[in-house]
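Notes follow the structure.
The block that comes next holds subunit A.
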Amino acid sequence: MIPAPVKHKFFTPGVFILIILALNGLAFLAVRFVSGIGAVTNLDNVTPWGLWIGVDVAAGVALAAGGFTSAALGHVMHREEYHVIVRPALLTAMLGYTFVAFGVFVDIGRFYYIWHPLIMWNGNSALFEVGICVMIYLTVLYIEFMPIVTERFIGRVNLPDFISFLNKPIDRALRYIDSRLSITMFIFIIAGVVLSTLHQSSLGTLMVIAGQKMHPLWQTPILPLLFLLSAIAVGFPMVIFESLFASRSFKMKPEMHVLSKLGGMIAPIIGIYLAFKIGDMFIRETFKYITLFDTPSIMFIAEMGLLVIAFVMFISNRVTHSPLGLFIASALVIAGVLLNRINNFIVAYNPYYNPVKYIPSFGEISVTVGCIALLVLVYRVVVMIFPVISQDKEDIIKKI
Partner candidate 1 sequence: MKKLIYISIAVLIIVILVISGSILSAKNPVPVEKNNAVQEKVMQDIKTGTGKNDKKSENLKCTTCHEGDYPTKNDPLLRACPREHMIRDFKYMDKGPDEVVIDYMKENYEGVVFSHKLHSEMSAISTGCTGCHHYNTAAPILNCSECHDKNRKREDVSVPDLKAAFHRQCMTCHKQWSGDNGCNNQCHVRKGEKQIERKTSKGSSHPQLKEPGKLVYETNYDAGKIVTFFHDEHNKLFRIDCSSCHKKDNCVKCHDKTKQQGTDGKLKVQKSLDEHHQPCMNCHKINNCDKCHKNSEMAPFNHARSTGFALKSYHSSLTCARCHGNQMPVKKLDRNCNSCHKNFTTGFNHGVTGLTLSEVHKDMDCESCHAGKDFSKPPVCSSCHDDKSYPSNSPGNKGRK
Partner candidate 2 sequence: MKNLNRRDFFKSAAAGVSMVTIGAASVKGADKRLSEDRVGVLVDTDVCVGCRHCEWACKTAHDLPTADLDNYSDKAVFKEYRRPDAGALTVVNEFDNEKNPALPVHLKIQCMHCERPACVSACIVGAFAKREDGSVVWDSDKCIGCRYCMVACPFQIPTYDYDKAIQPMIRKCDFCSDRRDKGQLPACVSICPNEALVFGKRVDLIQIAKSRIKRKSDVYVNHIYGENEVGGTSWMYIASKNFDKLKMPPLALNPAPGISETIQHGIFAYFVPPVTLYALLGLMMWVTKRRKSEKNEKLQENNEEKGVKS
């Protein structure tokens, strides 16, 4: 099992659908950049944050958590057997955070000032911390990805004729980078884990300041802890989901020996998260809101239900050893956490003056879906160029 570029034809019917979705999203994006946020979204002065922050940014950050959890497992704890999942997870995180950054770029009104937080600091702001951490972590992720680039191109730099004289210096530069990075990589790996812990939790702190504007089912001082725990909980399921999805898409054998082991670790993490969440609910006595059966209560039940079912599934050995079981259970966790982020940022936000409840517009949904489609496409391109996904040697030889 070694990582290698995937050999598979790029265009499939699914890919065409993704391209159409991406183009549709880009069309609405163009409108947003020409006529302002109001032209595309249903946002107003009552609801300043909507789908883009809730899904593109908050859920995006959570779902890219596979990067730091698998890095912690593979590199920090040196569990070599998991190395096969580290590279795909790293790529997911890298692309995920790139799109988070893009999501922020789209959502902020003065996108051309996105660099302001670098020089204008406000230490009291949770958003500032998230912003800075995401910026640094994104850089760290690109650095962590560098060895994959060097591995691919060292000795194989082959530029077109008219700049072919650059082949040698570039090759030398790549070798230099590779040698430096192999010594210092541990710094970045640890930094990546620390930064993730920080901003995953601070993402939860974001909504604490909204205070009474947020539904009591979600508003709690331990929001940062809940966000961190749920991010850790969704990390491995995301890796499993992706791996199973990729192997199916590229017609490869799923790496069940690794994924089953990984699946075995998920139940306790979800368990801890659920314990905190339910404990918090009882301490603050918010369970009385659950029985109201209004929108928030139904959404809360849905969010908890998904995770509880996933928790039960992951406990069973049968599930963790069957690809389908793993796939469904992982999908449930992902859906649960995604719903949790949507709930926290959209459903729970219910200010005192709120004449019309916010529902995302078609344009907003298009942009979000388009971004996700684009992300999947880029992922597909990258794994076909760079050695990311581990494959059996025979498989590689066979395909070549």
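Here, a contact is a pair of C-beta atoms (placed from the backbone, for glycine too) under 8 Å apart; a residue touches a chain by one contact, two chains touch by 3 or more; residues count from 1.
The candidate set was assembled so that all candidates are chains of the complex that A comes from, given by their letters.
Every value quoted in this text rests on a predicted model; they were computed, and no experiment measured them.
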item: Numbered candidate touching subunit A, per complex, among 1 or 2; value: 2
item: Contact footprint of candidate 2 on subunit A as seen in their complex; value: 32-39, 41, 43-46, 48-49, 72, 75-78, 80, 104, 107-111, 113-114, 116-117, 120-129, 131, 186, 189-191, 193-194, 197-198, 201-202, 205-213, 221, 224, 349, 351-353
